[in-house]
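Every protein chain except one is present and positioned as in the full complex.
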């Protein structure tokens, strides 16, 4: 009675080992940015608000997370929202504010692109293009983003298998862009206490199946700020190469995802905990 | 411990009743095509291959399903595939073959569009634009497809809630396009005997929550041809306005989804069964 | 990357074809009761309250459903409840009331047994022993119930695969009790509009994989009375041999499951619909 989730005859052009799969003895791929490497000895933290809300907001957050040791700044300018009535993001204006924040802090900027036609515009501002969970199987977008030659942070679809995630990475790699970071962000299950179920198994599984760097997003993976630090520690303990963390100075006023955003005090505390866990694995922050 | 799947403050612009929701006593919306109505007294069957493979293939199928009483012809020209190594569709050529099949049979053509930049080209050939399960939350695509003013067949995301499906319909309706057909096509669960779990509850639930026509795709909903007729009967019995059925003259040679495609004999048999179930609900085919 | 849900080396004693599996050309098994057959040409409806609440309640319901054409009376005396603070059932007293209702109506009584030690007591009153969804893999209970030589209505675990359901039936069959009825009652998924997701695919799949009668419980399968009739029609259209329906004269006052119970008017209406669907499949009620 076994099944395959998606039963497809692979074309004659399919290689014995897809590009995203780790060969025997193959070393980890490192993604290279001016600010440093992703996927190496150092654990990297990319932090920031769910949505870029204003110039002041993003500069305040960037400056704080930089001081705490963050490597990158996350922030959505174009926001994919379930409802068309929800805040859709600050859009082009938001990209400009992100660029300002990079200039003032030196942080690597990570932001989402949703539309193939927008890749050029977003790539001008971003150091890393994020493909969001709802876009993991948006194949025209994967190809367009890949061609920008920017590093791609590829988030797992909220109901995608690890095999499907690796095939989506393959779309990018086949365009000649080898700078792909895989990101576990929680999957949809029956559990009701948390927004998603962070799939901790995915961390060692992806590290074994693939040579690409693996990040974790415990903010979406739990959906509640009180659980973020614990799951962040767990992800690093399991072998993740970095974290994506939602931070907001006043979470209760955030235009989106306030429920899962850490305030500054909690973020600082989490960074201290992560430092200790990383050290227990002979890694540093 | 209750949760909301996606916890978003709706904007100030959100209406008390979204456009996709049925108002008290509101009648069913009918989608109007030159070939007839969808969502009215008649049950409609849209049938055809997973992928348009050749001129001969699509003409043979179109002619057969027309003779059996089908209303429309389905067939993928641009195929969203999990793996980049799988057959990606016959693309522009496929669209031309579909146009030929319409000319020769008068069937309404339904085909998928994956990329906002392709909407114009696909709309030239198609009578109904299909938004596939992987694209249900591709918001730029929803908006671009809506603006074509073609009717839209919106398939439920394979792990989307009914609420999310209705919000995706809302993106289309807000562009002023009221010709939307909702389609249940099976959801992802733990069960292994079938490819997806057809959510039969979705049929009465969508008919109650919304005024839009509701179709069912038992081919993807089961993934095995031996279960398609039974679930097709069930969907009509539950109140669906129509069916999407994969048909192939030689399923074992199909370039995709052969496992779930009906051959001609099985399709003819299913049509007879559907006719009887429809009659038991005072509907006709 | 395929997996098996439960990876177990079967013992040397495992037969090539388990007893619950249908052999090539094997006819349907019929379960024989003094009141008639289950699994034959006739569709059977077993109706009644979630919980037996009082002598008057069960007699009122039994009399009504009998008049509408029901074959059996369901009603819980021992109730498995998530919370120890919820109503646990009328217990021995409830069994006596069920026996009274049988005497006065001739309906076959179906009631749940939860504890191996209680099998004898429940079997004295019941015509069919129900194994509830939470007990599907309670192996000592399966064996004890089987040894009573009463027919067993085996409900699918709310997160069990069809394969697991058939293995649980195997525990009963191996005790020499061949009178087993399989029952689909909805599975746990991410969907929030309904309490469970009724797995309509399970109906044709179980009929194909096994020779045992297959029943459907659309009350638990939807959790909302407004969807019960549609899913009942669907289940019969898909080939189910019978239905389990929760009925209560005043659902809003029910001690449990009122939200999914049909009142008398809705039950009568449903029976009329089922009659028509059954006729469309050349079956009768």
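Letters are used for the chains, namely A, B and C, taken in the order the chains are written, and counting of residues starts over at 1 for each.
In the analysis below, a residue touches a chain if its C-beta (ideal position, glycine included) is under 8 Å from a C-beta of that chain, and two chains touch if they have at least 3 such contacts.
Every value quoted in this text rests on a predicted model; they were computed, and no experiment measured them.
In the complete complex, the residue from B:90, B:105 or B:161 that touches the missing chain is B:161.
The chain not shown here is touched by just one of A:98, A:200 or A:270, and that residue is A:200.
Checked against the full complex, the one of C:167, C:198, C:227 or C:267 touching the unshown chain is C:167. Mapped onto chain C, the footprint of the missing chain covers residues 1-3, 5-11, 13-15, 18, 80-87, 114-118, 134-135, 137-140, 158-159, 164, 167, 170-171, 174, 188, 192-195, 223, 255-257, 259. The omitted chain makes contact with chain B at the following residues, 1-4, 159, 161-163, 188-190.
Although one chain is hidden here, its contacts on chain A can still be listed: residues 5, 159, 161-163, 187, 189-194, 197-205, 208-209, 221-222, 226-227, 230-231, 233-239, 276-277, 279-281.
Just so we're on the same page, only the chains that are shown with their structure count from here on.
Distances from each chain's CA mean to the overall CA mean are smallest for chain B. Between chain B and chain C, the centres computed from C-alpha atoms are 33 Å apart. Centroids built from CA atoms put chain C at 46 Å from chain A. Residue positions of chain C touching 2 or more other chains: 159, 161-163, 189-190.
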